[in-house]
Structure formats: structure tokens, C-alpha cells
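Got a structure for you, written out below as C-alpha cells; questions coming shortly.
Every protein chain but one is kept in place in this view of the complex.
After this line comes chain A, so read on.
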Amino acid sequence: MSLIEITEVRKSYGTNEVLKGINLDVEPGEVIAIIGKSGSGKSTLLRCINGLETITQGSISVAGAQLIDDEVHLKALRLKVGMIFQQFNLFPHLTAGGNVMLSQSVVKKTAKAEAEAMARKMLDRVGLGHKFEAYPDELSGGQQQRVAIARALAMQPIALLCDEITSALDPELVAEVLAVVRELAAEGMTLLMVTHEMKFARDVCSRVVFMHQGRVHEIGPPEEVFANPKTPELQQFLGMH
């Protein structure tokens, strides 16, 4: 059984179908890059996996937790997959440490001392142990995104969804965030990332998914997909980069 099973997933907004029957199985430890033009449905697919969007048809399960649209099932699913966003979405009224501690104590009812120890450990892991007391607006974009990663990791998910996590960053800050992701991949974390960083996808990912008009258009190991694209759409997409 695969870790993440996406079966015949369809998603419509009104009459506009943005996902037209997606099938994708992800094994534990895989790092998957989802690439494609904007509007191809890649972000929507990622957001469906942890229930930020409801699906119209099909099924998604993560390590046995089914995507069902009620609070109990969603919570069970979300404890297994963390998500990192393009806009960081840190809680501005809490310090970096507070951001990482909050969901542990609220959702998992972890004791304060334990949550704090975990928060320090995770901030250390992303290289921000010294910023525990800093508020988000005192941090650079790259630092904020690393705090967001620490916040997701503190819930000990078995997979992470990354939705264009470097797209809102200044070019010189991209590397520090990708370094953290690269490390996570090396440690065996299962990652699904929507990205425009083609070089990163080529270096780190085990498989690349090319989405086009709501379908998985091409899929395969990066050396194959990048070096030898089969469809004209992918050839054109890669040519643009």
C-alpha cells in the first residue's frame, strides 16, 4: 500500500473542471515535484490532499486516513500531512517559538515544557534556534518560511506538502529554504512540492509530475522527464524555462 493514494480525483468550481481524474500513488520517502503552467491544477491538487479544497469525485488517503469533509476526519488527515504555503502564513501575533508551539499544545495537548523543547529542536533544525523570541515581522522572508517549516515539522507529520514555497522570496533567500528542504529529503521525509525550481526538482526529486489542463500529462524520474520529454506540451513548457 502506498503512503498517499490519489484515485480518480476530480474537482470542479461550478462548471469549470480544474482536476479531471488524477491518479497518483506516492511511496514513503519519495520526493515528488509537481510542475506545470499556472492554471494547470497543480496547487489545487496539493490543497485537496489535506482538505483545504473539497473534491468533487474520487478519493484521497494518506497512510490510511481518508479525506472526508468533517472535522474529525480532516483533523486525523492533517496530523499526517503538514503543509507549507507560498505566503508563509505565520501567526503574526506570536513569536517564532510561539508559532511552533501553538498547534502542539492546542491540537495535541502537549505539555508546555515538552512543546517548547520540541519547538527549540525544530527551530534548531532549520537553523533558527536563536530566533525563538523573534516576531514574524522581525524576520526575513526566508527565515519566516523556515519557521513555517519548523512549525509543520513539530507536528511530526509523515509527509509534507509544499505549495510554491520559494515563489514569494527574493532570489537571494531561495537557497536557504531549499537547503532545508533538501535536508528533509535526505532524511527520508515524504515530500510533494509544487515548484518552479527546475534545477532543484532535477537534483532532489525521485519523480516529476507534469500537469497540464487538469490532468497528469507526464510522469517519471527527473532525468527522463527533463532530458527526454515525450509530449509537445512538456517540451514547450521546458523550453520556456
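Here is the rule we go by: contacts are C-beta pairs under 8 Å (C-beta built on N, C-alpha and C of every residue); 3 or more make two chains touch, one makes a residue touch a chain; residues count from 1.
Just so we're on the same page, contacts and distances are computed from a predicted model.
A.B. asks: One chain of this complex is not shown here; going by its UniProt record, which of these names is it: "Amino acid ABC transporter permease", "Sarcosine oxidase subunit delta", "propanoyl-CoA C-acyltransferase" or "Aspartyl/glutamyl-tRNA(Asn/Gln) amidotransferase subunit C"?
C.D. replies: "Amino acid ABC transporter permease"
A.B. asks: Looking at A:I34, A:A63, A:M83 or A:A159, which residue reaches the missing chain?
C.D. replies: A:M83
A.B. asks: Across the whole complex, list the residues on chain A that are touched by the chain not included here.
C.D. replies: 50-52, 71, 74-75, 78-79, 82-83, 85, 87, 89-93, 102-103, 106-108, 137, 148, 151-152, 155
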